[in-house]
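Omission of a single protein chain aside, the complex is shown with its protein chains in their original locations.
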């Protein structure tokens, strides 16, 4: 299993370390702005792999992704002085150049998009790559959902693995919790206990807490990516909320946002239809409109 | 973590091996009909533990369970010539003597009942032990549920961990699938696809297939017990269908049968209420009546 | 990874269970005396795999081993009334028929010999299979060595993984401990402490203790086989004492006995030469003579 990570900043670097510690690759390639920019991390990570499972780690240009099974797009053009709209335009420009080069070098790879705004970038990665939609996915609300399940787990005293709850839609302010299908061990959570909705609000705000404190997030997203990579590598066919191109999902089409999907070696194996109530369908549509607006602005 | 297994036949022995391979104890005690009957297995298992995690394994009489955190009751009085009713009476006699001796030796232990008919024996283990009901549980329909989820997983192409489906009631012919709450990744399974009900029937018959072929089952039950032990040892608070004393559960009381329950270091931490439909409530009541009848016969 | 186990008695069955619990195969085939004799275990084990990693387990005749990556020979012709020499002759007859059939069905498989006397049977498996010697190995003194390391670990208070000590030669009474190379964490163990030699004697007698108590051993050998299978499946290139065809090893040739060897996907990747002292070289030669004698008797 060869995995390439494009982007050697704090996010790409933490993802690489998570993959090393969890032994999820045989070969790892780090691609930074210049072929040399990932060298220090590559050698350091190769040493680190002596403490888990020996791995070949190297740095290189985009052509070094050749032969990769998975390419993780964690690059960002953003500098600190840009505003949000400028950041988006800069990342669009980056992807327009980067994604076709990645596909030329590794035409058989799955693409995993981490760069924000992740729903827009996933949509553009599909367009620029020309790949079938099931081979490109974004981390979407996987982190938000994991945070939400942790909070619910603590609240009801039940293992997170038995909590079935989703944050869906945009990985951003318009996301929403699918309260009507939330359950713990098969017991419904959603309606009577006001904490269930309140914890969804708290989960949405948690990322901001980290950004306000340290200026960025990297460890949680690295954990999320490692989990997706594990599902792909071992073809577990696990269900995660990930950003995917939806087609007539509760009436929403031609936009990327997070819905529950089955993930395995082939990428997105299936999109699941959960029983959203009418309020949630409205929230999904609104969230889709937000993402669609952003896509159009950068067209 | 000290674990004692009472019963050194094929079931107890396979449970012990599963615990060794999965490294789930520091100390393991095997209690057979005579203090010496588990010695061969004990030494063999201690050698086997060199290939996973070194464990102290010994054989002894019931007094050797002293200090155990978990006591697994897998003993059976049954000889091959007995009919089912005689078997039940013989096991009742066995438990009447055994359970109080276990509690005297290890008053702080959780009790995990494997001996069949497991729902009756769990009920009697509670009565004879005088322990709070949450500290005694039976393996119940955990195996049936695991088989069912495997079949569903294969049918829908989704990881078993994302299948939420339960076989509830008696671990026996009157068990039933809670179709109305069955889901895969949060997507409902139950109503439209006839295979979902059919696979529940198949899951119920699978145990019989093994018994017809080799005369007994031991590996599946050993896997199930190892899973429960792991939940207890690591206090995971996972949800399993296990045989527990129910009290006003859909109108059923004072009988042991399998319903979803949260399992952790303290035993049964909570019984969950899933939304059974009226047909399923009827099936639960019928199943409860079957177990109750058996309990009364052996009183 | 497809693994076939020939022999569905207590040893083959325990090996199968160990492979299921340790998730070491995708597909498992059990081959007994008749195509039907493994069916009960196969279904039971498939159910058990729901508690670790879902596995396809089936029973069949020798032709069902087709496509296997590893074939484990754990069959034995022995009935209870035979004496040791008759047992050997019966197993020779069994292998003469079985091994060529296995190789016809699965020409690309590694062969792992468990049947006793394991050194003789490994030698015959190489001869009857016509395979290169590196693709056939016997479990040899792996169990004896594991027991010895456990005893040493307890004696010196150091993790077994840091104990480097070998029982070499025949898996039988003529085996010996290579005391001159025994070390713990790099510190020599061998000469000054009399317990180091004494524990080797104890390790050799431990198997007999189990046989006297329960009439056979199965769990320790199952653990040993699972460890070898793991080394092969993951191509770890770990070093184990296994029974292999030696060629000018301290002057010993054309016999199978246990020496330290590197095990990986290709089988025996390399035989290691440890610095035996002159006494140990004598013991190795004597042990080789014992095995050679047994091979000649059954020619």
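First chain written, first letter: the chains are A, B and C, and each begins at residue 1.
Here is the rule we go by: a residue touches a chain if its C-beta (ideal position, glycine included) is under 8 Å from a C-beta of that chain, and two chains touch if they have at least 3 such contacts.
These figures come from a predicted structure and were not determined experimentally.
Undergrad: Considering the entire complex, write down the shown chains that touch the omitted one.
TA: Counted over the whole complex, the chain not pictured touches A, C.
Undergrad: Specify the residue from the set A:50, A:85 or A:195 that touches the hidden chain.
TA: Of the listed residues, the one touching the omitted chain is A:50.
Undergrad: With respect to the chain omitted from the figure, which of A:6, A:125 or A:143 is a touching residue?
TA: Counting the whole complex, the residue in contact with the absent chain is A:143.
Undergrad: Using the touch definition up top, pick the residue from A:4, A:20, A:189 or A:233 that touches the left-out chain.
TA: A:20
Undergrad: If the hidden chain were put back, which of C:66, C:101 or C:239 would touch it?
TA: The single option touching the absent chain is C:239.
Undergrad: For chain C, which residues lie in contact with the unshown chain of the complex?
TA: Against the left-out chain, chain C lists 157-159, 161-162, 164, 166, 178, 181, 183-188, 236-239, 260, 262, 269-270, 272-275.
Undergrad: Need a quick check: the contact residues on chain A for the chain that isn't drawn.
TA: 14, 17-18, 20-22, 36, 39-41, 43-45, 47-52, 54, 143, 146-147, 149-150, 153-154, 160, 206-207, 209-215, 217-220, 222-224, 226-227
Throughout what follows, only the chains that are shown with their structure count from here on.
Undergrad: Cα centroid separation between chain A and chain C, in whole Å?
TA: Centre-to-centre distance between chain A and chain C: 46 Å.
Undergrad: In whole angstrom, how far does the Cα centroid of chain A sit from the Cα centroid of chain B?
TA: One centre to the other, that is 39 Å.
Undergrad: Where the CA atoms of chain B average out and where those of chain C average out, how many Å apart are those spots?
TA: Here chain B and chain C have centroids separated by 34 Å.
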